[in-house]
Structures are given as C-alpha cells and as structure tokens.
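Of the protein chains in this complex, all but one are displayed in their positions.
And then subunit A:
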Amino acid sequence: MLSVEQFLTLAAILFCIGLYGALTKRNIIIVLVSIELMLNAANINLLTFARFGLVPAINGQVFTLFAMTIAAAELAVGLAILIALYRNRNTSDVRDQDLMKW
C-alpha cells in the first residue's frame, strides 16, 4: 500500500517537470505536452485527497474526469492554434510569438 506522501511527491515531481518544460522549451508542442504534465499532476493530487483526505468522497474522482475531458479539449484548441500560427508565420518557436506586448 502506497502512502499519501508518495502520491503527493509524485505529483509534485510531475508538476515541477511540467512547469520547467512550459517555461523553458522552445517548441510549442513540447510546451503543450508540459502543460498536460502539470494538469495530470493536479489530477493525481485530486485523486489522492479523494481517497486519503480528511473527508474521502467520490467528488474528487468525478472532478478528475472533468479535468481530463477539458484537458483534451484544450489540447485540441491549442493544436489548432498552433497549426494556424505555423501556416501564417512558418515557425513553431515560442519565442517568435511575441505579439502580446505594448
């Protein structure tokens, strides 16, 4: 039987990897993948507390299912934007997408 700490540690490690990737990688696809990692880390947390929390309940698991669905939808939108960007500007480097400034 794994303990709460182990689950939480796993989630924390996953989250940090995802954060690192999202902040440093140049390729937008990798950034999107990293974001997925962070989402999943959050999901693990939700599940952990749904199982081992002070008030164990089914809500956490239901919520996780929602989060996964939304993550999938978000990824689809993200990839669509990526394709549109690539067609227009011929690059998939995050650093070239710098239009959001003064």
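In this section, a contact is a pair of C-beta atoms (placed from the backbone, for glycine too) under 8 Å apart; a residue touches a chain by one contact, two chains touch by 3 or more; residues count from 1.
Quick note on the criterion: contacts and distances are computed from a predicted model.
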| item | value |
| --- | --- |
| Among "SRPBCC domain-containing protein", "Autoinducer 2 import system permease protein LsrC", "Sodium symporter small subunit domain-containing protein" or "NADH-quinone oxidoreductase subunit L", the UniProt name of the subunit that does not appear here | "NADH-quinone oxidoreductase subunit L" |
| Hidden partner chain, touching residue among A:Q6, A:T24 or A:N59 | A:T24 |
| Touching residues on subunit A - with respect to the absent chain | 19, 22-24, 31, 94-95, 97-102 |
